[in-house]
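One protein chain is absent from this view; the other protein chains keep their places.
Letters are used for the chains, namely A, B and C, taken in the order the chains are written, and counting of residues starts over at 1 for each.
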């Protein structure tokens, strides 16, 4: 399936761009991360600290091990610091 | 000693006036209440419910059984309902 | 860092002009005349001139010391206040949100049970009735 991947904040900076379209059969966000991390040194750096990785699937916060389904967009970012 | 007595809210209404000057040797507010309650039926009604009586001695909230000292003014009123 | 008692309405925006410079968090509480029965015309608030100002200042200073406030303000009205109108406000400013929230909550508990104000409900028919103190206001104060 084709998925739009979005990166925010420090992850966006490390990857080097805010979004990219990928083809993947990943079954969880964590599987997807493994595929994305292999794309470049920047990607690897972005995903180096999995404990500080947050994920939204179709704009809903989602656990890295939840079933991925057929998402339109998946976003990766560091812990949020709003308010 | 001469003390200025103040009444507020329902106590003021029952006593019939907001203040009066009394001479007393009361040693606690509770002693003073016993003297005041004898002054009129209105006073007696005002002090009928001692559980709902609050007191300030020289504008500081004070327990009914605290030593009275030589106060300038003593105020009696129902539980407060500010805010 | 001030407390005021007045009959006039107050304006939150005016009260907050220049309030809490350097703070990271500002909390305000505004109490309004609420009509639960549809028959209330106004509240009439009596207070103890002299003691009121002193008590509000004491509670404000106690909150500032306890919660490390950058700034605080209390405005409480007395006299007749129509349904829907503001009765009083508390504002607290602190570096962090927890202190600002707790200080405002603490001040409200003190004001409800320890500031010398007494509310009387005035019905649309003109009948007046003193508002009874609530036990849970005392319980709330006992938390601190």
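Just so it is clear, a contact is a pair of C-beta atoms (placed from the backbone, for glycine too) under 8 Å apart; a residue touches a chain by one contact, two chains touch by 3 or more.
Keep in mind that what you see is a predicted model, and the values were worked out from it rather than measured.
Note that the undisplayed chain, when the full complex is considered, contacts A, C. Among A:6, A:22, A:45 or A:64, only A:6 touches the chain that is left out of the view.
When the omitted chain is restored, the residue from A:2, A:21 or A:81 that touches it is A:81.
For the chain left out of this panel, the touching residue among C:27, C:64, C:115 or C:133 is C:27. Within the complete assembly, residues 11-13, 16, 20-36, 84, 95, 97-98, 100-101, 104-105, 108, 140 of chain C touch the chain that is not shown.
Remark: the residues of chain A touching the chain excluded from display are 6, 8-10, 12, 52, 56, 59-61, 75, 77-83.
We take it that only the chains that are shown with their structure count from here on.
Ranked by distance of CA centroids from chain C, the top chain is A.
Centres computed as Cα averages put chain A at a distance of 48 Å from chain C.
Distance between chain centres (mean CA atoms), chain B to chain C: 25 Å. Centre-to-centre, using mean CA coordinates, chain A is 71 Å away from chain B.
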